[in-house]
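With one protein chain removed, the remaining protein chains of the complex are shown where they sit.
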Amino acid sequence: MPVPQRGQVLVRMMAVSVNFRDTLIAAGKNFRGAVPEDTIPLSDGAGVVEVVGDGVSAWRPGDRVSSTFMPRWLAGGITREKAASVTGTTIDGVLTQWKVFNADEIVRIPDYLSWEEAATLPCTALTAWSVLNGPVPVRAGESVVVLGTGGVALFTAQFASAMGARVIITSSSQSKLERALTLGATDAINYADNPRWHESVLKLTDSNGADHVVETHGPATFETSIASCRMGGQVHVVGTQRNAQIDGSAILRARICLRSVTVGSHEAYYQMNCCLTQHQIRPVIDRTFAFEEAQDAFA
Amino acid sequence: MPVPQRGQVLVRMMAVSVNFRDTLIAAGKNFRGAVPEDTIPLSDGAGVVEVVGDGVSAWRPGDRVSSTFMPRWLAGGITREKAASVTGTTIDGVLTQWKVFNADEIVRIPDYLSWEEAATLPCTALTAWSVLNGPVPVRAGESVVVLGTGGVALFTAQFASAMGARVIITSSSQSKLERALTLGATDAINYADNPRWHESVLKLTDSNGADHVVETHGPATFETSIASCRMGGQVHVVGTQRNAQIDGSAILRARICLRSVTVGSHEAYYQMNCCLTQHQIRPVIDRTFAFEEAQDAFA
Amino acid sequence: MPVPQRGQVLVRMMAVSVNFRDTLIAAGKNFRGAVPEDTIPLSDGAGVVEVVGDGVSAWRPGDRVSSTFMPRWLAGGITREKAASVTGTTIDGVLTQWKVFNADEIVRIPDYLSWEEAATLPCTALTAWSVLNGPVPVRAGESVVVLGTGGVALFTAQFASAMGARVIITSSSQSKLERALTLGATDAINYADNPRWHESVLKLTDSNGADHVVETHGPATFETSIASCRMGGQVHVVGTQRNAQIDGSAILRARICLRSVTVGSHEAYYQMNCCLTQHQIRPVIDRTFAFEEAQDAFA
Partner (left out) sequence: MPVPQRGQVLVRMMAVSVNFRDTLIAAGKNFRGAVPEDTIPLSDGAGVVEVVGDGVSAWRPGDRVSSTFMPRWLAGGITREKAASVTGTTIDGVLTQWKVFNADEIVRIPDYLSWEEAATLPCTALTAWSVLNGPVPVRAGESVVVLGTGGVALFTAQFASAMGARVIITSSSQSKLERALTLGATDAINYADNPRWHESVLKLTDSNGADHVVETHGPATFETSIASCRMGGQVHVVGTQRNAQIDGSAILRARICLRSVTVGSHEAYYQMNCCLTQHQIRPVIDRTFAFEEAQDAFA
């Protein structure tokens, strides 16, 4: 059991979460370059503070906390310096039973969430929150198109619904669309049936297009995403797309803003937790594995 | 029946609404000075477009519209020029059966609202919307204290709830608090039982105070309102208060922002309508009168 | 001489301005599709109010005014409706000696500018102003890379300098760079000498990249523009680019926001005029033609 130094705390990890991004890293296909082989994987995990080092007043044993995706991004805007440390990528991750954190690199988690649920927050939930709360935040009554039903997409639908927006979700799976509707989506478009699904968005939005489009898919859908967005609207892009050629003149013609979203600060995480708690939002978890089965979780 | 000129439309008024402010005007106690005796009263009304003048492409007979509080405030920030025309105050109001409007001085109303309901939107609802959507807008998960259960207060509670905020409502009437809870308020404080009600707010907000306080009462409650607000928070003030001495050092010590809110632009009205429609919010109407009973409505 | 109707004014045009965009329209290469042959060309012009129609209180004979690029975009954000009318494109333009405007479709021009200078404001100057004053406005002390020395680029350099930013201008012409330095640019990069000019930007910005990049060139420079921008920064794109394939994964990796900028509202125009006047900024004019030589101006 490691010993925390001055300014540090020791956390017993209770649950960790595997994102699509983690599977890319494990497969050597990380978007931002290879990760050294001996790096402890995974950015997202929740646990309990066990030992508090000298000079730490913010935490006590028993506090329920999570890791953070970028431990040095405490608040304010993103900078190169803040983005240099990425848990499980440029620094060791949380797939471990004990972990020493600097005291300012963890965040309190909401009481009502299980360890497994809380373990999904640091990257997936916070990315979704940051999508909706950027320089031009989503406003109640606005329309938000969410592409797909992956982790970020479902959190985006849940948060956008809590924020009072109209949520138009797209998927090729009717059962996933139905689940999204129970999570707060107000309209569902099956793009398998309907490759020109931007026309459905236009129909739903009085021919204007949606105020916000959340693009999580990648190259194949970019043009339709842009075509779904209203003049002056926002297309938020997340994820690990490779080789995404975009027709720049389409962006210009559409007079939109295309925004690459990065996870978020600890302060944004705190604000997200207020929203989670107020609405008792529960993360959607696909499958749970025992610690010994960790390798299977990457499959 | 008046005839609209070029650029104008003739509207048949179907319902008008009496605000507290209108009763002050009628009583010669208007906040901003007396209104000439022969001014047609009331700022808020809804009706149907009957005749469209030359050069007007935005409207057709049959369109359901409302008046606007400041007909020259089309969009953007408030200015002295935009605020110079106030319906029922510096220019004639809507307590009339037929009214000619310039084509850009009316706003479309949501389909699902009755005439009576829509007649409450131009001043009361839009003020509440502007309270919550200012330079520092309310964010989902934030706490909003709403003082009282008057028209603006109830709309504020309804909108803040739709926006995902926690709504703490205060009143001296238990039955009014209970009604507010059915409209979306999440917590209720009876200040009759509890003159130090800011302590209740602190208790509900982890000792921080609320992110936003909506002050509709006036002088007697200012200090407690400020004491209910968190450091760096916003106190939004609406209404017709007179002689409200504020302890300026309290504002400074509290490090808050005290914001005097003015109704809102036609563009804000349009955005509000999107939120109303998305949430099918229904205005709370105290009593309805026939046109012939108009005078009674001011009592 | 045409007669203004109710709500209109008659303006004697004193000077008009030819933008690159106008030459594309004349050549049948307009970015947004062909313009009907009998449309009066040009969006930008300045003149004097000669006759004021009934019901107009905002203007008097002798007022110095200009046309506006999108006459229905009075204030607030862009919408499809506001963008539907474009002077000299979807509606008649200003290459005429007399023009009737609706009273809300013109803007007062600064006293200190000549007619020729004022004629450059409606599209070129206002686009530059909107580049710098968007949802994430340029802040004093930030760095702004401006590509090229065309009309929008030079106004951008002048405004950014007035706003207290560091202005890094790029050009392939040493003499144009030198002129830009006299207009307020603080650093100059000759990209002819230096095709990897983003490295020069990185050197000037402590390896971070610039806070804002103003892209006026088009496809050939997009990738270098993005490479010049700091993490979390803004790339503002203006102009008439065609066939601009952008590497979408570059945007994502760079975690930037790519914003397509549209001219601006009349309210923004008014705010720009305050800045112009405060700093006595003088537009840079290439050449001046007599009315009879109008055709030559398109060459």
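Worth pointing out:
Letters are used for the chains, namely A, B and C, taken in the order the chains are written, and counting of residues starts over at 1 for each.
Just so it is clear, contacts are C-beta pairs under 8 Å (C-beta built on N, C-alpha and C of every residue); 3 or more make two chains touch, one makes a residue touch a chain.
From a predicted model like this one, the values you see are computed outputs, not experimental measurements.
The residue from B:40, B:192 or B:231 that touches the chain not shown here is B:231.
For the options C:101, C:159, C:197 or C:222, the residue in contact with the chain missing from this view is C:159. Only one of B:29, B:60 or B:255 touches the absent chain when the whole complex is considered: B:255. Looking at chain C, the residues touching the absent chain are 133, 137, 139-142, 159, 162-166, 186, 271-279.
The set of chain B residues touching the chain not shown comprises 31-32, 77-80, 83, 135-136, 207-208, 219, 222, 230-232, 237, 239, 241-249, 251-260, 262. Looking at chain A, the residues touching the absent chain are 5-7, 55, 74-77, 104, 265, 267.
Keep in mind that, in the parts below, only the chains that are shown with their structure count from here on.
Interface note: chain A and chain C, two copies of one sequence, contact each other through mostly matching residue numbers (shared numbers exceed half of all numbers used). In whole angstrom, the spacing between the mean C-alpha positions of chain B and chain C is 38. Between the CA-based centres of chain A and chain C the separation comes to 38 Å, rounded to the whole angstrom.
Touching two or more other chains at once are residues 77 of chain C.
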